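Left out: one protein chain. Kept in place: all the others.
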Amino acid sequence: MDRNQLIKWIEAPAKMAHKYSLHAVYFCTGCGIIEIPPAITARWDAERFGVLPAATPRHANLFLITGYVSLKTLRAIIRTYEQMPEPKYSVGFGSCPINGGMYWDSYNTIKHLDRYIPIDGWIAGCMPRPEAIFVAVTHLWTLIEKDMADGYKRYRVHYSEYRANQERILGALEWPPLFPKE
Amino acid sequence: MNLNILLMIAVGGSVVTYLLSSISERIRDAFAILVTLAVAVAVAMLYGRTSEVTLWAGFLGNPLLLRIGPISWLFAMTVSAIGCLSVVFSLKYMRGRERNGFYYAMLLLVQAAMLGVTLSGDLLSLFIFWEIMSWSTFLLISFNGGTALAAGMKYFVMSITGSLAMLVGVVFVLVSFNTLEISTVAFALSSAPPGYLWAVFLLFGLAFAVKSAIWPFHPWLPPAHSEAPSPFSAVLSGVLIKMGFFGLLVLMYVLIGRNDFLSLGWEVLPLHTILGVIGAVTILLPTFIALLQTDAKRLLAWSTVAQAGYIILGISFGTALGLAGGMLHFLSHATFKALLFMVAGAVEYRTGGIRDLNSLGGLIKRMPVTFAAALVGACGLIGVPLTNGFVSKWLIYKTLILEGSPFLAFVALIGTWGTILYSYKFLHNIFLGQLPQNLTSVEPAPFSMRVPMVVLMAVVVLFGVLPGIPLTVIDEIGVTLGFSALDVAPWGIVSESGVVNMLNISTAVVVSVLVAWLIFWAGKSGERVDQADSYAAGAAVPEGRYQYSMHFCDPLRRMVTPWLTDRVDAFYMGLTVWFTDVSDGLRRFYTGYVGHYVMYVVLFLSALIFVELLWSPW
Amino acid sequence: MSDSLRDRLEVVFKDISSEVDVDGRLTVHANPASVLSVLGFLKDDGYDYLVLVSCIDWIDEGALEVVYVLSRYLDPADTDGGRVPMLLKTRVPRESPVLASSIEIFPVAEPHEREIHELFGIRFYGHPRLTPLFLEREYEVPPFRKDFDTRQYVEEVFGNVPPVGEGTQAL
Partner (left out) sequence: MQVLRLILSPLAALVIGILFLGLSRKFMARIQWRYGPPLYQPLIDILRLFTQRSVSHGVVFDLGIILTLAASFVIVLFLPFGGLCPMSGSGGLLVVLYMMLLAPLGMALTAGESANPNSSIGISRWFILALGYEVPLLLVLLAVMTRYDTISLVEIVAAQRSHTSSIATFPLVLSGVAYLLIMPAVMGLRPFEVVQAPQEISSGPMAELGGRYLAMATVQHALSMFIGISLFVNLLWGGASNPLVFLLKMLVMFALVLWVNAAFPRLRIDQAIRFLWRWPTFVAFVGLLLVVVIGD
C-alpha cells in the first residue's frame, strides 16, 4: 500500500475495488477447469489477488470460460454471462475459445467465442498453468485501470448482433432478449 | 341506551335479516351491516359506565340480569367490532351462494349470543346465551355440508358435554346458595368451604375449557375452523374462543375471587401452576403440529390452539402484569388471527377455492394488498416489534421470568420460534416464490374484502406502537378484579417491575430502518426482473416446476412427526368407538319377543324380594 | 474352451464364421437376420454382459459394420481375471441401414443404439425411443460417417458467423 496506490484509491475507489476483488463464477465449462482448483488452494493461492470462486453468477464479476465451448455449453455460458451484475469481465481460458484450438474442425464446438459473448482477455495455452492465470489477472488489472475492459459495454451496445449470432448457432433461445429493443 | 334494548336490536336484527333475504340480497346485506355497526357503536358508547337491567323477573324467583362493567365492555367491544368486520367481509364472499340468508341470520345470532354472554349478570342468563351461541355455531360450522357436517358434529358433542357440566354447575349453585346473581354468589362462595370452590371451578371450568380449546379439549377446533366458511372462521377463531377465556376470567377472579383462587390446590402444586403447565403444553404441541399442515386454514386453526396457550399462561399467574399480558394477548390475537383468516378467505375466494399450500405461490404479484395484510398478520402472530403481538408476549415473558418460572418462559419462547416457522410457511407458500401458470389471471381481492383487512392492519400496528390505549382498559379490569394497578402511559407501562417502553423500541427500529434504507439507497440501483430471470445453473427457469413448497421444512418435519401423534384426539375417537360397542351390546337386550320382557319383570321382582329378605333395607 | 463354442455355433447356425486371434479373442461374423438369435445363444452360453455396441464405416465396401462386444461378467471358473471379451460383427448396407434392436436380450444396449443411430444413421427396428443422445442439431449426413466432410461443414456453419462490432479484440 505505497503512496501512489493510496492516491489511486482516493481518486477512484470504485475502480480500485473492482480491480482487487474479482470473484470468479465457479462454472466448469470445459477441460480448463482442472487448473482452477490448484490456483485457489495452498500452492498458488488466488485469494492473494482477491480472486475467489463465487457460488452464483449474481455474486461474481469475473467469468473464466475454461476450455473448449461445445454448443450445449454455449447456451449455459450465455445465460450465466447475462445474469452477472453489470461491471463484469470475461476471460477466455486456453486456445480453444480463441480460435477453436485442437477442435478447429470439430462439428460440435464453436470456434470464436467472442462472436457470441464479449471477451475482455485471453490466456493462450492448451490448459495454461495457474501462473498464467495470475498473469492474466494482473493484465486485467491494467485493462480495468485504463477502462479498456469494456466487454459489458460492448455487449450492451452491440446486443442485437450478439443475439443474432447466438440464435444463428443455437436456434431459438428459451429466455427473452436481455436488452429489449425499446 | 340500556342493555336489553341493545340485546333486542342484536337478536331482532338476525331475525329481520333472515326475513329480508327472501325480498332482495342487497337490502339484506345493507341491513346486516347497519345492525352490526349500530351494535358496535352502541357498545362503544357504553364505555366506562356500569349499569344493570333486569331482563325478565320470572324464573323461580331469580331475575335474569344484564350488567356491564370493564371486563364485559372489553369483550363486548371486541365481539361487536370483529363481528361487524366479518359481516362486511362476507358480503362478496357469500355472494351467489345458496342459503346465504340463513348464513347471515346465524352469523348475527352468534354475535348477539356472544354479546349476551358478555353482558349477562347472572349464571342462568349466562347459560342461556351460552347454549344459543353453541348451537348457532354448530349450524354455521356445518354450513358447507359434506366433511363440515362431521366437523360440526365433533364440535357439537364436545360443547354439549361442556354445557351439561355448566347446567349441573348452575343447579349446584342454585341449590347450595339459592341465588344465581354473580356478585352474591361470589360473596357466598368466599365464605364457603374449599369443596364448594373446587366443585364450581371444575363444573364451570370444563365448559369454558372446551370452548377455549385448551390442550385436553382442543380436538374439535382444527376441523371446525377449516370447514367453516372463512368469514365465520375469522369470528370463530378471533372471538368465539375468547368467550371461553371470558368465562375462565369471570370464574377465576370474580366468582372464586383472586386470593381464594391463588390459594386453591395443594401447597406444592397450586391450581394456577397446573393451569400454567397446561397453557405451556397447549403452546408447544400445536405449534409443531401446525407446521405439518398443508391446508392454509387448518394451519391457522392449529395456531389458534397454540396462541390460546399464551392467554392461559398470562391469566393463570395472578399478577397484575400477567393479567395485563394475557388480556392484551387475547385482544391482539383476536385482531391478527381474524386478519389472517380473512387473508386465507380472500385467497380462497379469488383462486376458486384453492386452500392447499402446495399448489399456490407467487400471489404477491396478483394480490398485493392481501399480501400486506398477511405480512402484518404474520408479524403480529410472531410478535415482531411495532405490532401488538410483541407487547402482549413481552408482558407474558416478563411475568414468567420475574415470577421465577423459567421453564414455562422457555416453552413460551420456543413456541414463538415455532410460530415463525409455520407463519413463514403460510406467507411463503401462498404469496412468495414462483407464480404458477394457472394463477396468472387472479385479480386482487375485492374492495369489500380489503376494507376489513386494512382496518385490522391499522389496529394491529396502532396497538403495537401505542399499547397504552388497550392497556388503560385492561388496567381498569385489573383494578376491579383486585389486582394492583399498573400506571400506564400511552407508549407502555411505566411501573418499575413491568417497564416496557414501546416508544423507545419503535423509534430504535424506525431509525435503524432509515439508516439501512440510506445505505441501500447509496448503492447502485438494481434492474427490475420478473420470476423467469432467476439463477438456474445456466439453464432457463423451468416453467411451473421451480417452486419449493412441498414439505416446506422437511428435515424438521421428519424428526418431529413421530412425537406428534395427537393422542388426545385418538383417545376421544377410542372413547366413541368403545361407546358404540357398549350401546350395541345393550341393544341386544331388547329382543322384541314379549316373553323375554315378562321374564325380565319377574326376575327383577324376585331380585327385590331376595334383597328384602336378606338385608331388609326398607 | 472357445473351440467347443465355435463347433456348437457352426452346428446351430449355418452361415456363421468365427476365428480366434493371437491372444485368444473369439470373433464371430453373422448376417443381420440371425444377429438376435446368436446374441441369445451366446447369452445363454454365459456371455451375459454386453460391454458396448460400436460401428465401423467400411465406405469402400459400402457397408456399416455393427460390433457387439460381449464378456462373461460373473464367471466363477475364470478367476485369474483374464476374461477376454468376444466380438460379434454383422454388416449392414450403407444406403438404407436397418438392424433389429437387441434391447429385449440386452436392455443395456438402449443408449448405445441411440448413439449409433444419431452418429451413423442406422435405424434400429423396435427401439422404444430413437431420440438424439448428444447432438442438438439435425445433420443430413450423420457426422461419424466417412463421407461427412467436417472442414466443409465447419466452414459453412461456423465460418459465416460475422465478428461483432469493431471492438479492440476483433480477430
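The chains carry the letters A, B and C, assigned in the order they are written, with residues numbered from 1 in each.
As a working rule, contacts are C-beta pairs under 8 Å (C-beta built on N, C-alpha and C of every residue); 3 or more make two chains touch, one makes a residue touch a chain.
Keep in mind that what you see is a predicted model, and the values were worked out from it rather than measured.
Undergrad: Taking the whole complex into account, name the chains on display that the unshown chain touches.
TA: Even though it is not drawn, that chain still touches A, B.
Undergrad: Return the single residue from B:397, B:483 or B:572 that touches the missing chain.
TA: Answering carefully, the residue with contact to the hidden chain is B:397.
Undergrad: Based on the whole complex, identify which of B:56, B:517 or B:600 touches the chain you can't see.
TA: B:517
Undergrad: Could you pull out which residues of subunit B are in touch with the chain that's been left out?
TA: The missing chain touches subunit B at positions 362, 364-365, 371, 375, 379, 382-385, 390, 394, 397-398, 401-402, 404, 406-407, 409-410, 413-414, 416-418, 420-421, 424, 427-428, 431-435, 499-501, 504-505, 508-509, 512-513, 515-517, 519-520, 522-529, 531, 533-535, 537, 546-549, 552-556, 558-559.
Undergrad: Considering the whole complex, not just the chains shown, which residues of subunit A touch the missing one?
TA: Touching the missing chain: residues 13-14, 16-18, 20-21, 23, 41-43, 45, 47-48, 50, 53, 55-56, 58-59, 61, 83, 85-87.
Here is the rule we use: only the chains that are shown with their structure count from here on.
Undergrad: Distance between subunit A and subunit B based on Cα centroids, please, to the nearest Å.
TA: The answer is 60 Å.
Undergrad: Which positions in subunit A are in touch with at least two other chains?
TA: In subunit A, no residue touches at least two other chains, as defined above.
Undergrad: Check each residue of subunit C and list the ones that touch at least two other chains.
TA: none
Undergrad: For the complex, which residues does subunit C have touching subunit A?
TA: 134-137, 139, 143, 148, 150-151, 153-154, 157-158, 161-165, 167-171
Undergrad: Once bound in the complex, which stretches of subunit B touch subunit A?
TA: Listed in rising order, the residues are 524, 532-533, 535, 537-540.
Undergrad: Which part of subunit A faces subunit B closely enough to touch in the complex?
TA: 27, 56-58, 75-77, 79-80, 83, 86, 173-176
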